[in-house]
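Apart from one protein chain that is not included, each protein chain of the complex appears where it belongs.
This part shows chain A:
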């Protein structure tokens, strides 16, 4: 009976929506779960667009490459700058048409195809109750006693793991191999993705975990737990930015433009911190939600453009693999 009602309601809704244009947005899987920013973005955007925003989730780059010109996407959200080179090479994307000068990133952004909507930095997170002497610099990290254990992600399967090897590359360059060898005694294990690593850390298996500078914000604002801290290093932190792009062959160009404008709007930007637990790309720090401005953030930001990242990637990963295989 309940299903019959649901079915009837769905059919009724479909008929009513028959003339409503649909904007199909491809996003990473985490994005559209009820704990991600997707549902609230959908609700808010549909209030202003007279359209139906439909999420379609999966692995973004592989999917775009597989689908090519036949892709159903109108907009793609969630590509980080470490993979935009590959996405750009598909020639599927059109200029975003938004004003980059509205961005409030700690780096300059001139790309006219991929528009940043949030950012964070790689950082090692620790629990101040269990870690007496957290490292105050990358050099401190390398000098940690062997019984302090860190868990990291595999750069061959995880975007945050890839950011880590680029971080080490950015700080140490040709010395990266030595750095990995020095760190190897402290590496408890390497996991496939960020979730598995973070789970090991919260279960107390590891003393530190590779994550983001914004991770403590979740614990602070969602759990009122103030013990989780990001170790801030003067050598600088690798900058990670997520972007949104418009598909050139979209059959809803006006809606896609409206969505990109919405991404840059104050409404969208204020959703980002507590929905995605990351920093908004176009919102002055003074306008961040309460408490967010006190979050410790690095003064020095390290960043590779997508071209540099693409060039360095293979060697940086191989250096990591070779050093940790000893």
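We take it that a contact is a pair of C-beta atoms (placed from the backbone, for glycine too) under 8 Å apart; a residue touches a chain by one contact, two chains touch by 3 or more; residues count from 1.
Convention: contacts and distances are computed from a predicted model.
Hidden from the displayed complex is a chain whose UniProt protein name, among "4Fe-4S ferredoxin", "Thiamine/thiamine pyrophosphate ABC transporter permease ThiP", "PadR family transcriptional regulator" or "NAD(P)H-flavin reductase", is "Thiamine/thiamine pyrophosphate ABC transporter permease ThiP". Considering the whole complex, the residue from A:23, A:141, A:168 or A:190 that touches the absent chain is A:190. For chain A, the residues touching the chain absent from view are 27, 29-30, 32-36, 38, 55-59, 61-63, 65-67, 70, 72, 86, 149, 154, 156-157, 184, 187-196, 198-200, 202-206, 215, 218-219, 222, 277, 318, 320-321, 324-325.
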